[in-house]
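Here the complex is missing one protein chain, while the rest keep their positions.
Labels run A and B following the written order; every chain starts at residue 1.
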Amino acid sequence: MTFNMKISAAAIALAVGVSGTLLAEQAKAQDAGQYVPGTVYRSGPYAPGGIPWANGYADYFKLLNERDGGIGGVPIIYEECDTAYSNDKGVECYEKMKNQGPTGASVFQPLSTGITYALIDRVKADEIPMITSGLGRADASDGTVFPWVFTLPVTYWAGADAIVQYIDQQEEGSLDGKTIALVYHDSAYGKEPINTLEYLAEKHGFKLELFPVAHPGLEQKATWLKIGRQIRPDWTIMWGWGVMNSTAIKEAAAVGYPMDRFIGNWWAGSEVDVKAAGGVSKGYLSAQFHGAGEDFKVLDDVKKHLVEKDLNAGPDEEVGDILYNRGLISAVFTAEGIAKAQEKYGQKPLTGEQIRWGIENINLDEARLEELGLTGLLDPVKLSCADHEGGGSVIIQQWDGENWKPVSDWISPARDEYLRDMYEKSAADYAAEKGIEPRDCSKES
Amino acid sequence: MSFLNAFFVDPFVQIADYPLFFIEVVIGGLLSGVMYSLVALGFVLIFKASGVFNFAQGAMVLFAALSFAGFIEMGVHPIFAFILAGIVMAGVAIAIERVVLRSLVNQPAIILFMATIGITYFLDGFGQTLWGSDVKVLDLGIPQTPIDVGGIFINQFDLFAAAVAGGLVLVLAIFFQKTRIGRALRAVADDHQAALSVGIPLKTIWAIVWTVAGLVGLVAGAMWGAKLGVQFSLALVALKALPVLILGGFTSIPGAIVGGLIIGVGEKVAEVFWGGAFGGAIEDWFAYMLALVFLLFRPQGLFGEKIIERV
């Protein structure tokens, strides 16, 4: 008894003691360079999707260091923290990393809509920009209310609009009387496209049917019986993530729903999903904001500088996968923001506030994309003080059993027509609730 | 008013209008229920024999499936991979008995329950450390496409799973009723003290029960893994098995099967026909509510042993 007690007491003492010293250590500054935090998830229920993204994100910074010696001669210090897709762990990672490096964290990319919400107030207080590429809250595109949050290149609302545009093209411009079903992850993430689709349903006269799927989405038989055997919608859109995607594809096949009328958003359209579902997923469509495959110049560089020297973070065959490419694209946004900020503030480690200026002035036009080796992988994006989305485009791709093949041109979401108004209205509501004074963009350089 | 309509009128109108669809939903529910039963069986085995509410059953399903898929990935023939995974599960069972159960003999049930949650964490981490956390495709060559029976679509995979579950129950029944070890197991389940006093080695029996539960977990893991791909989320199927368990009773193998069927049909019918009235995604809590309603009438579950309390 006493022996046991001593062990337990010693374990507690050790735990308390180490956590104390740990915190002191954390504050220690690292070598000179630009500190980039990676809040990724390589464990937990969503790890299969999180890992390739994290590898792509990490590899791009490693590529910059290997090939160019960093950005403008300033090496990138990249460090990861595992959030396991949980909000409180995400907050812990954020608090731990925000003051690291000589100038603090440059940019956070939380890769989780839930963590994005938890960080919105914090990044504002700490003056660190946060990029939510293809995730997070859509109305953060309004830079006057959300100065520290960026949604480039597309938001969920813009994605939903682009998908409906594609369906409209396929139906030759008449959606009147058609039925479109939305199968969504029943969380903050999955609910984002609903109001856009409701607006479009009214405008085009199609009927929208909603099918929430409870987290984590292991069991969808009821949903798919209803879709496949009763309602039989003309098109089905999916806003899913993790095991929900492959389950949905399998259940859709089980009720005989045609795959070429089933469109996932960009988180429901990676190799992980279709491969786990097996052969039945052939013909499945998904909307992306970047290209798939490895025929891009930047990926040639990755192979030359990382894969051949065995420096890449993940398995070699992963390079060119959808989620790997997305991680890499997301890293490009961070790096481009830093590069732009260096033009104004000089080639040295920069603070979050300076990098925010850089991101706001990102202009990835055709020439710049060519220079970075991104032609074909990404459509041009240009940000401003008020517009934090930057006018990115969406492309629809189809799984042919082996690869993702584009089946549409780049589709530009109808931002001018109504999306921008929706962002601004929603952001204004948020500002009113939170008591935020929108900043005046005409006064900023 | 529209809610009352959606709750009391619409579903029945739909059922009356499309009886074939209703039958299809019921069949789908029955087949889903069998998949839940597969997981619930493992819980029942252990609770029956050792009185432990083994929360780690979900993690054991995941661990078994990961090992199975992992061995196949290494190039082992599926049948050998299955046997190897079975051996691994036996090893896990023996380790649990040696390290955890033996040290916690005579502790209150809640402590043992907590220990199994500890095992859950350990196995989740251990499985992923060994085999990685990416999705493993487990293709057992079971057809996934539906067959058409008189206008009703039935998924072949689900039929196959139901057959496997039926076979498993049969094997378990023979094992329990006809073999020497099986009889010893039943004796232990009835009364630990009495079993000990007639010379049944309790510790060996526990190791065997956990091994059997591990093998049931392996079968469940193989079926669920073939359905969803083997990944971390498989551990969460345990949550689908819990309502089955309380509905059927913790100690009854037929209870696990019947409970699974009731829960499966109940939640599917509720989701399809009544989901609209509530805005959808009601499956999860509906299963628990359904079980709760049954419990209010039979607090020990449908097939559970009657609770006799004495002061």
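In this text, a contact is a pair of C-beta atoms (placed from the backbone, for glycine too) under 8 Å apart; a residue touches a chain by one contact, two chains touch by 3 or more.
The rule is simple: contacts and distances are computed from a predicted model.
S.K.: Out of "Branched-chain amino acid transport system permease protein LivM", "NADH-quinone oxidoreductase subunit N", "3-oxoacyl-[acyl-carrier-protein] synthase 1" or "Xanthine dehydrogenase", flag the one the UniProt entry gives for the chain missing from this complex.
M.R.: In UniProt, the chain that is not shown appears as "Branched-chain amino acid transport system permease protein LivM".
S.K.: The chain left out here touches which displayed chains?
M.R.: Contacts of the unshown chain, counting the full complex: A, B.
S.K.: Looking at the full complex, which residue from A:63, A:149, A:181 or A:194 touches the chain that isn't shown here?
M.R.: Hidden-chain contact among the options goes to A:194.
S.K.: Which of B:111, B:149 or B:194 sits in contact with the chain that's absent?
M.R.: Considering the complete complex, B:111 is the one touching the chain left out.
S.K.: Out of A:43, A:165, A:220 or A:236, which touches the unshown chain?
M.R.: A:43
S.K.: Which of A:124, A:232 or A:348 touches the chain that is not shown?
M.R.: A:124
S.K.: By the contact definition given up top, give the residues of chain B that touch the hidden chain.
M.R.: 53, 99-100, 103-104, 107-111, 113-115, 117-126, 128-129, 133, 239, 242-243, 245-246, 250, 278-282, 284-285, 288-289, 291-292, 295-296, 299-301, 307, 309-311
S.K.: Pick out the residues on chain A that sit against the missing chain.
M.R.: 4-5, 7-9, 11-12, 15-16, 18-19, 21-23, 25-27, 40, 42-44, 47, 51, 80-82, 84, 87-88, 91-92, 95-96, 99, 113-114, 117-118, 120-122, 124-125, 137, 186-189, 191-192, 194-195, 212, 214-215, 426, 433-435
Note that only the chains that are shown with their structure count from here on.
S.K.: Per the centroid of Cα atoms for each chain, what is the distance between chain A and chain B, given in Å?
M.R.: Here chain A and chain B have centroids separated by 36 Å.
S.K.: Would you pull the chain B residues touching chain A in the complex into a rising list?
M.R.: 18, 21, 24-25, 28-29, 32, 128, 133-135, 137, 139, 144-146, 153, 155, 157-158, 227-229, 231-233, 236-237, 240, 267-268, 271-272, 275, 279-281, 283-284
S.K.: Mind listing the chain A positions that touch chain B in their complex?
M.R.: The contact residues of chain A facing chain B are 42-45, 47-48, 51, 186, 210-214, 216, 218-219, 221-223, 225-226, 228-230, 242-243, 246-247, 250, 253-256, 272, 275-280.
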